[in-house]
Structure formats: structure tokens, C-alpha cells
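Report on the following structure.
Taken from a larger complex, these chains appear in their original positions, while the remainder are omitted.
Going in written order, the chains are labelled A and B, and every chain counts its residues from 1.
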Amino acid sequence: MLQSTPVPTTTSLLYPEGFLSPLEIDAAVERALAEDLGRAGDITSIATIPAGTQARAVVVAREAGTIAGLPLVAAMFRRLAPDIDIKASARDGDSVVTKTELMTIVGDARAVLSAERAALNMLGHLSGIATATAEFVRLIKSTKTRFCCTRKTTPGLRALEKYAVRCGGGFNHRIGLDDAMLIKDNHIAVAGGVRAVLERARANAGHLVKIEIEVDTLDQLRDVLDTGLADVVLLDNMSPADMRKAVAMSDRRVVLEASGGITIETIADVAASGVDYASSGWITHSAPALDVALDIEI
Amino acid sequence: MLQSTPVPTTTSLLYPEGFLSPLEIDAAVERALAEDLGRAGDITSIATIPAGTQARAVVVAREAGTIAGLPLVAAMFRRLAPDIDIKASARDGDSVVTKTELMTIVGDARAVLSAERAALNMLGHLSGIATATAEFVRLIKSTKTRFCCTRKTTPGLRALEKYAVRCGGGFNHRIGLDDAMLIKDNHIAVAGGVRAVLERARANAGHLVKIEIEVDTLDQLRDVLDTGLADVVLLDNMSPADMRKAVAMSDRRVVLEASGGITIETIADVAASGVDYASSGWITHSAPALDVALDIEI
């Protein structure tokens, strides 16, 4: 094995186990800058800051939380000033206290000011998700239940938000419609029942596609278990009491995911039921942004 | 003048006074569907729903709120099934009660199921912003103060979120860095003071560019007023008491915008001070999604 030294590229800032294509970073950076710079760019800074002026900027967490998005922040400043000097003092996945300095950027002042808002919007958004996730995870860390996300994400930010969930210690549900099967009530109805739909799914799914099926009742769960055809069962809006029965009934023959109404208030009870996974859409569609800022010295 | 009959296109669902390029709708729809469908599409529905099956789906608001995003919802379903039949029973900007049916979609079941989550994510996100905005607006509707957004938006969704703010009855701050000047502390410091920076800005700004400058204190406001060079002054994190003094001091020579710490709790006091605009980043970066659903009958 060759020597393992950190490579000083953007990717080295990534959360070690975060699943994210590097190409997604570049695309998101380009979109975010394009929508803010428009056609004429940062006309205020161009008009008032002399060309060539240098700035030193520090990215700061204004409140405690879990960080996600630093590689995107770095990429945004580099996109506008390739020679800019960036030093990270935190990594995605870190939990930090108020006023923690996360990254220092030294370079062209116009570039720094031009990328400031886009960079902070990205960091605040993803760190908000990571922070919310980490709070759920903290509440169940003494259990074997894992916390995971859903596909209820902000439009256009799926891959990044799934990555932020990982930074917060959560797990990822399927990324999109194409990487696993999740059979819902309508699929069951059209196919004519649980066994019929699972047989159709199995008949088409290859060996690398997991099959999950949603059930509302314990009776439905029993039907599913009887088929032996599901990998995962989603318990939709069940009470913790029913979840406990489901755990007993399934006896580890399938993975159980609890979903619907999972909140900071309920998560501990849900986990206590023994389900394998608890999922929440709230962390990606409604978690508030983390307050982050850029302290600039020009 | 020719006869004014409604045109049954996507744009006819738009909030009448909402500022949004139609091209932004198509781009957002493409991105949202692409990230959910991935490369293989909705493999669950393809495997379990026979080709050619028809569905009837109703978009429903599961909680009361103000709607934004229906044209995008329609465009998503049409993108996957051009011949799909769509009937809207609400328009963007409408305030609705719980369980209001917003739109009915009849067509290919696989297409309906494939677009469902992307469409709901978009509608829930934008309606969440519109709903939050409407709440602020309601609290100050007896005043002359207008409520507006900032550039603290979700990355990649700037244009859509600004539109959602309009749907909620709010006004738009600048869209990006290039359509107006907003002079902040760093610009002032580099230029060497309020007068110097405003002169530089005026020297470069054409006649269709507004110039706003941020002040922290009433002394700074006086300096700005003395120059006669600013169109708008942003009062940053001032108390309502100081805002009132600022209103008196400026005597309508400039437009005054209060920003920083504007919340549901404080907005009434802020408006009572007589400022022209009160702005909030929270409505675009942290407003929770509105709960919307798709009731499907196949």
C-alpha cells in the first residue's frame, strides 16, 4: 500500500463517508453563482472596490451546529478566483460551538464579495439539515435504530441534501426513483394485492435492487412476511405500540422502517420499539438554516 | 383592445403580479425530475403498473396556507406525459383552507406516479414560503410598510422563491448582485467613508440602477442623508425606537428598509415605526414547507 497522505483538493474537505459525486458539487456551484451574479456581476463591488484589492475572510458559525457544505464553499470562491488561498479549520460532519471559525479565505476582494452570499446560503442550508439530523441521531444513539432521510427534499438539491444528512450522522433512503423499489398503496391496488405486487417487483428487479413495501397495518405486515419477497417494510404512521408488535412479528426476517410523524418529540419512543430505521422528511424540507457568516477584512 | 380571454397554458396559472421568467419554470422542472428519475426512471411503477394504465390524481393542501408553484406542478406532469389532462381549481397566490383541492390530473398512471414526489416537493417548498410571507404581510396590512425578501435564498431556487414571496403578498428585494447596488460596511471601509463610496457608486451606476446603502447607526444615516446620493437606506439591526427616529430624520428623502431580526413577533413594531420596507431572510431560507399531497385513484 502506498503512503496515505491527504490530497489538497476540494474533495479532501468532504465528510469521510459522505456519498456525493464530485460532479454534483461543480454543477451546484455553477448554478448558485449564476443566479446571484446574473449577467452583470456584483456591480456594487465593481463600482466601489478597486480592481486588485485583496481581502481576508473567515467563515464563522454564528450558532452551534453540525457543518455540511465546506467543499462547496471552497469551490465557489475558487470558481471566481482560481488562485485564491483557502484554509479549512473544520470538516463536514464536525459539530461546532457558536463562533467557531470554519474556513479562512484570502484573495481578490471582488471575488470574495461576489461569492459571499451564494456560499453562505449553501453552507447555511446544508448545515441546517446536518444539524437537524444530528439532533435526531443524538436522541437515539443508545439504541440500534438508525435515522434516515426520505425523498422529500428541496427541488434541485437532492444529492447535496442526502450528503448533508450523512454529515449529520443519518443514513440515506434511496436517492431517487431508480435505485430501489418502494411499493406503495397504489402499486398494491393496481397489482391486486401484496403478493401479486411483490411477485411483479421480484420478477423485474435484478439482484442489486432492494424492494421495500409500505404497510399501514399489522395485518398487511403479516401478508408481506408470508410472501418472503420483501427486503424492507415501511411501517406507515404506526403507533410505537404497533411498531413494537411489528418488530416481534417480523422477527428480523425483514428490515423495518418507521415513517410518518417522526419528530424530535417522538423519535425516542419510535426507536425504543426496536425498528431498524426511522425516517423523517422534515429534516430536508423544513429544517431551518444554520446561521453562518463571513467576516471580511479588506 | 382585443378581447381578453384566458389562455389555457402554464402561464395562466401564474400569480398575476408574480415576476418570473417562463424559462426558469422549464429549467427547474427539468432539474427536479432529472434528480428524482435518475437514469432508470420510476422502476417500481414500471415493474408493477401495466403500461397504458390511467390515473386520476388530485393535488390537495393538507393544511391551510398560501399557494405558490402550481404552474410548475402542471409543467412537471406535462413533461412526462404531454397529453395529460390538467384542471386547476386554484391559482398561485390563493389562500386556502385545509383539504382544499388545488388541481386535478388525469392521464398515464406511470407518469403521474413518476412526477408525484418532484411536484409535491416543489409545491410544498414554494407554498411554504408564500404562506410564511402572507403571515408577515397580514400582521402589517394596516400600515404602509411593505414586507420584502432578501438574497438569503435556497441555492438554485432564487427566481422561484422570489416569485413565491410575491404570491404571499410580499415584495422583492434585488434578484441578484447585478440589478441594484447595495453598499455594505466593507464597501464603505474600502472607499473611505459614506460620501466617497456613494460618489463612486453614482459615478458608475446608470439611471436605471437604484443605490441602497446599509447603516448601523443614526449618525451614519445622517451622513448618508447629507450626501443626497442614496435612493434607499437599509437600517441594519436597529431597534424600533431608532427606526422611528430614522423615519423622522430622513423625512421621506430616502426609502427606508429595516432589516435584521425581523420576525413574526417583531414585525408589527417595526412597521409601526413608519419604515417603508421590512425585510426577512427567514422566509426564504428557513420557512417550513406547506403540507401538500397527491390523492391518486388508478
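Following the convention adopted for this analysis, a contact is a pair of C-beta atoms (placed from the backbone, for glycine too) under 8 Å apart; a residue touches a chain by one contact, two chains touch by 3 or more.
Everything numeric here is computed off the predicted structure, so don't read it as measured data.
This structure file shows 2 copies of a single chain, while the whole complex it describes contains 6 copies.
To be clear about the criterion, only the chains that are shown with their structure count from here on.
Remark: chain A and chain B have CA centroids separated by 24 Å (rounded to whole angstrom). Looking at the complex, you find that chain B touches chain A at residues 28, 31-32, 35-50, 53, 55, 109, 113-114, 117-118, 120-122, 124-125, 128, 151-159, 175-179, 181-184, 186-187, 189-191, 197, 200-201, 203-205, 209, 282, 285-286, 288-289, 296, 298.
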